[in-house]
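A single protein chain has been removed from this complex, and every other one stays in its place.
Coming up: chain A.
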């Protein structure tokens, strides 16, 4: 009886979540109607020029900025997160591993705005004054901040994904005389390739969706940066900036297109992750 009740409650909750996603999608499509009805504006969306007064509302440079920032942040966060996850699983001595797990859980709970705030006061001035990298507000500053912010999340995600396999194989590895490093690097990681990729995809969703770090640290210039010391603007930061200053113009209408792009990316990540999980479950 209680199992049926739980199953019904789970199905109900799942139905509400699915309805909410479709409602968001429908709302964005409906609110953006003026945009979808104007072919010139629609074509303009695909461009990189942002000049609403001239009818140019190109999102390309911001979409590229979003991907550049997410990719560069993950370049820092993923290897660091993987190393930390392996340390908590067995590379580090047991007391240190326990302390690291607590610290990672604590760090992953710190609000994004705190990372951005600390970066504005410490990292940006250091890049500007000590290294002489322009104004300091840049792709590099945002990537470093986002990378540091993502690292504990990536570490916990990977630790959770690798832990069951590690626990299952630990006795066999020990009995074979494999060191902890050998077991993790040569047995557990190859066996969990799909989980590693799933964690990367999920983390990329988090990186793409971040708003505050991009808004406060990246410099928000609407162009495609030539190198990491130049500023960039992400879609999320663009939505936040536009919402704060406008409610009627074509520029405002373009945020629906930006939101749909983000939603499409998150949906793509979700389907890729789900298909990887299905394949993995089928394999086991």
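Rule of thumb we're sticking to: contacts are C-beta pairs under 8 Å (C-beta built on N, C-alpha and C of every residue); 3 or more make two chains touch, one makes a residue touch a chain; residues count from 1.
Keep this in mind: contacts and distances are computed from a predicted model.
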Inset, instruction - Among "DNA ligase (ATP)", "RNA polymerase sigma factor", "ATP-binding cassette domain-containing protein" or "Calcineurin-like phosphoesterase", go ahead and choose the protein name stored in UniProt for the chain not displayed. - result: "ATP-binding cassette domain-containing protein"
Legend entry - Residue in contact with the excluded chain [from A:176, A:245 or A:264]: A:176
Legend entry - Full-complex contact with the absent chain, from A:107, A:120 or A:191: A:191
Legend entry - Touching residues (missing chain, whole complex) on chain A: 94, 165, 169-172, 174-179, 182, 186-187, 190-191
